[in-house]
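Only one protein chain is missing; all other protein chains are in place.
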Amino acid sequence: MSTQTETKTIQISKGILKLERRKRIIMGAVFLVAALFIWLMFVSDLDPGVETRFVMTPGGASAEAPDWVFPTSVYLNIIAGISAMLGAYQIIRGFGKRTYSILALVAIMFIFSFLAWATAGGSTNLAGLLRIMVVRAVPLTLGAMSGILCERAGIINIAIEGMMLTAAFVSTVFASLSGSLIVGLLAGVISGGIMGLIHGFLCIKYKINQIISGTVINIFATGITSYLSSKYIQKVDYQYLNEPGMFPQINVPILSKIPFIGPILFSHNMFVFAMFIFVALLTFLLFKTRWGLRLRSVGEHPKAADTLGINVFKTQYMAVILGGMMAGFGGTYFSLGSSGRFDEVMTAGRGFIGLAAMIFGNWHPVGAMGAGFLFGFFDSLSVRASLLQVNLPSEFLGMAPYLATIIILAGVIGRGHAPAAEGEPYEKE
Amino acid sequence: MDKSENTQKKPLSVFWDEFSRSNILVIILAVFTGIVLGGVLVAFTTNEVYDAFRVSFWNGLGTAIRTAWNTYVSLFTGSVGDPQRISRAFESGDPLAIRRAINPFFESLVQSTPYIFGGLAVALGFRAGLFNIGVEGQIFIGAATGVWAGYALTGLPAFIHIPVAMLFGALGGAIWGFVPGLLKAKTGAHEVIVTIMMNYIAFRLVDWLLKFPMKDPTEFTPKTPWILSTAQLPRFFDTPIRFHLGFFIAVLMAVLVYLLLFKTTWGFELRTVGSNPNAARYAGIKITMATVVAMTLSGALAGMAGANEVLGVNYRLLPAFSSGYGFDSIALALLGKTHPLGVILSSLLFGFLRNGARSMQLAVGVPIDIVSILQAVILAFIAAPAIIRTIYRLREPKHKEDLVTLGSWKG
Partner (left out) sequence: MAPVLELRGITKSFPGVLANDHIDLMVEKGEIHALLGENGAGKTTLMNILYGLYNPDEGEIFVNGQKLEIKSPVDAIKAGIGMVHQHFMLVPVFTVTENVMLGEEYVKYGDVLDRKKAADKIHEISNTYKLEIDPDAYVSDIPVGMQQRVEIIKLLFREADILIMDEPTAVLTPQEVEELFKIIHTMIDQGKSIIFITHKLGEVMEIADQITVIRGGKVVGSTTPHESSLNDLASMMVGRDVNLEVDKTESKPGEVVLEVKDLKVLDPQGHVAIDNMSFNVHSGEVLGIAGVQGNGQTELVRALTGLLPAIDGEIYLLGKEISKNSPRKITELGSAHIPEDRQKDGLVLAFPITDNLVLNTYYLEPFSKSIWLDQKKILQNGKELVENFDIRTPSPTTSAGSLSGGNQQKVIVAREFSRPIKFLVASQPTRGLDVGSIEYIHKRLIQKRDDGCAVLLVSTELDEVMQLSDRIAVVYRGRILDVLDANTATKELIGLLMAGIIPTEEEKQKLGSKQKQIRLT
C-alpha cells in the first residue's frame, strides 16, 4: 500500500514537472530572444563611439537633475548580456515564483535598450516621457481596478468604457453648474455607480449574458452622452455647462523636490495620487480583510459562499456598484483632470484598454497598474515618435500596447487565472 | 393536458396564448417600448415642452406628445419619404423630382447594406459561440484592401473588377478575423479581448496606410485615390439615388449564410460547437477548425461591409470613415436572433432609423445619437425578455430563453 502511494506521488510530481518545465523553457527562450534582438537589431546598427543623452528633467519641473549621457553600445551590450544570463538561468534552473517579476525586469530592460538605440546620437527627455507615462496610466489603471472589483465577484465588466464616458459627461455638467470640482467629481462617481447598478440589474437580476449587458451599457452611454452633448453643451447658448475647470497640480512638499523622481511621481494633480492610493487600498482590502475574502469567494465559488451565509447577490451588487464608481472616478479624470471640458466619445477606448490591463495584470491591482504603466509608456512614446532619431511611424508605436496584449494573452496567460465562476450567473435553486 | 385545455378555449385566445409566449411578440414590444422611451427622452430635452408645462400640466403633456410625434414623423419621412411630396412629384411627372421624392427610401436601403454584412458577421460568430467585437476593425481593413483593389488593379473589365475588389475586401476582413480565431483555438486567448485589440491595431494601420503608402499624392490630406469606374458597384438610378448592387450582394450573402448554417454539415458543426463544445468534441467535430473557420468567415463578411462602402458609396477611403457600424452590428445581430433573415429585418430597421435620424436632425434638431440610445434600450429588452414580459404581463415561457451561448475569459 504505502509503496503504491509513494510511486503515485512521484508520478504526480513528474506530471506537474513536465508542464512546469515546458513553461519554464518557453519563458527562458523569451528572455534569450530579447537579448538576441538587442544585439542583432540595436547594437549591430550602432557606431561604437556613439552616445545616448537622456534628459532627466521634464519641462517646467520642480526639481532639476543633470542629463544622463552614456556610450550606447557598451550599455546595450551589458543589458543584452544580463538578459541572456537570466534566460540561461531560467532555462536551466528557473526562477520559480519570481518568474513574472523577472519577465517585467527583462521587459523594462528591453524597452530601455530600444529607447537608448532610438536616441543614439541625439537626446530624449526621459523624465518627460516617464512623467507622461504616469499620467496616461491613470485612466487605464482606474479602469482596470473597476474591472477587478467586478470580476473578483464574478461579474464580467466590459462596460468600463461606457461608465467612464457617462461620468466624464456628468462631472462636467455638475462641476460647471455648481462651480465646484468636488461636486462634479462626486456626481461623476455616483453616475458611474448608477451605471454599475444597471449592469448588475441586467446581469444579476435578469441574468443577461454579462458581455451583452456590458455592450448595451457601452452603446447606451455613447448614445446618451453624445445626444445630450450635441443637444446642449456643444452649443454656444449652453457653453456655460461645459466649463468645469480642472484639478490643479499639487507639488508634494519635499518629495517633489527629489531630482528625477520628484517631477515624475510627486508633481501631478490629485488623480495620480488617488491612483496610487486606490491601488494600495484595493490590494489591502481584497487580500487582507473579511470584505475581500467574501468578495473573492463569491467570484470563485458562489454556491460555497451561499451555503456559508454570504449573500451572493448582495455582494455582487456591491461589487458592480463600487466597480462602477471606480470607473466613474476614472471617467472624471478625462473631464476634470485632463482636458477641462467634455467632448463626444472623449474616452476613446481607454476603458477597453483598462480591461486589457486588468487581464495583463492578472486580476491584481498592482499588476494592473504595472500594465497601465506599460501601455502609458507606449502611449507617451507614440506622441513623441517624431522626436526620436529613428524613423518609426507613430502609428506603429501606438500599436505596440495592443500587440503586446495579444501576445501576452495568447502566449503567457491563455486560459488564464480569471476568477473561476466569472461570467456565470448564479442561480439560487 | 395542454390539448384538452386548448379545445375549450376560443381559437383567438389560443392564438394569443401561443403568440404571447413567442419571441416575435417580445421583439415587437421591445422595439415599441424602445421607441416610446426615445420619444420621452426627446420630449424632455426640448425647451418648448418645459415652457408648456409651466402653463399647465395638460398643455405640457400635449406639447410633449406632439414633440415626440413630430420627431418620429420627421424620422419616418426622412427614412421612407414624404407621401405628399411623392404624390406631387408623380403628378408633375418630372423625373428628377420623382427621384428626389423617393430617394429617402432608397437611401435607407443604402444605409442598411453595411448593417446586413456586419450583422451577418456577428450572427455567424454567435452561432459558433464566438463574440466578434472586432467587426469595426475588420470593416476598416476590408475597406482598405477593397479600395486598393479598386484603384490599383487596372485594365480589368467591370464584371471581373467588381467581384475581385469585393473579394479583396472579404480577404482583408478574413485575415483580421482569422488571427483571433486561431489564437482562441490554439491558446484559449479570449476573442473579445483579442478582437478589441485588433480593432485598435486596424485603426492605426489604416491611418498609416492613408498617410503613406495609399495616399493620393495629388491630395493634401490623407485620402486614397478614387477607385476606377470599373470597380464601382453599379447604381440602379440616376442622381441623387445612390442605391447600388451592394444591397443585393448583402441579401445574397444572407441567403448563403442561412444555407451554410442550417442546410449543410459545416453549419451543423459550427452550431454544435457554439451550443456545446464538449458534445462537439464527443461527436468528433474538430473544434479548432470550426472556431478558426467561423472567425475567418465572420471577418470576411465584415470586410465585405467595408468594401461595399468604398466601392458602392464613397469611391475612395477617408480617415474614420465608418461611424460605428461594427458596434451597431452586435445589437442588430442579437435583435435578429442571430438568424440571417432576422439580421436582414433588423438591418433594415437600423438603416431606416439611421437615415431617418439624419433628416430628423436637420428638420427638428434632434441629434442623430438618439438612434444609439434606441438601439441600446431595444437590445437590453431583447436580451432580457423578462423585463418586457413583466411590463406587459405576458406569460412566462416554459423553457429558459437563451439568446446566445458564450464563455467567459476562460474560453
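Order as written gives the chain letters A and B; numbering starts at 1 within each chain.
Everything below uses one rule, namely that contacts are C-beta pairs under 8 Å (C-beta built on N, C-alpha and C of every residue); 3 or more make two chains touch, one makes a residue touch a chain.
Nothing here was measured: the structure is a model prediction, and the numbers come from that model.
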(request) Using the definition of touch stated at the top, determine which of A:102, A:275, A:305 or A:359 touches the missing chain. (result) A:305
(request) With the full complex in mind, choose from B:44, B:69, B:212 or B:282 the residue touching the hidden chain. (result) B:282
(request) Quick one: say which of A:98, A:235 or A:288 touches the chain that got left out. (result) A:288
(message) By the contact criterion defined above, which parts of subunit B meet the unshown chain? Give residue numbers in ascending order.
(response) 262-268, 271-272, 275-276, 278-286, 398-400, 402, 405
(request) May I ask you to list the residues on subunit A that touch the chain which is not drawn? (result) 1, 4, 8, 11-12, 14-16, 18-19, 288-291, 293-294, 296-297, 300-301, 303-310, 420, 428-429
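FYI, only the chains that are shown with their structure count from here on.
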(request) Express in whole angstrom the distance between the two chain centres, defined as the mean CA positions of subunit A and subunit B. (result) 32
(request) Going by the contact rule at the top, pick out the subunit B residues touching subunit A in the complex. (result) 41, 45, 131, 133, 179, 183, 186-190, 192-194, 196-201, 204-205, 207-208, 211-212, 324, 327-328, 330-331, 334, 365-367, 369-377, 379-380, 383-384, 386-387, 403-404, 406-411
(message) Considering only the defined contacts, which subunit A positions touch subunit B in the complex?
(response) 156, 158, 202, 206-213, 215-220, 222-224, 226-228, 230-232, 349, 352-353, 355-356, 359, 393, 395-396, 398-399, 402-403, 405-406, 409-411, 413-416, 418, 422-424
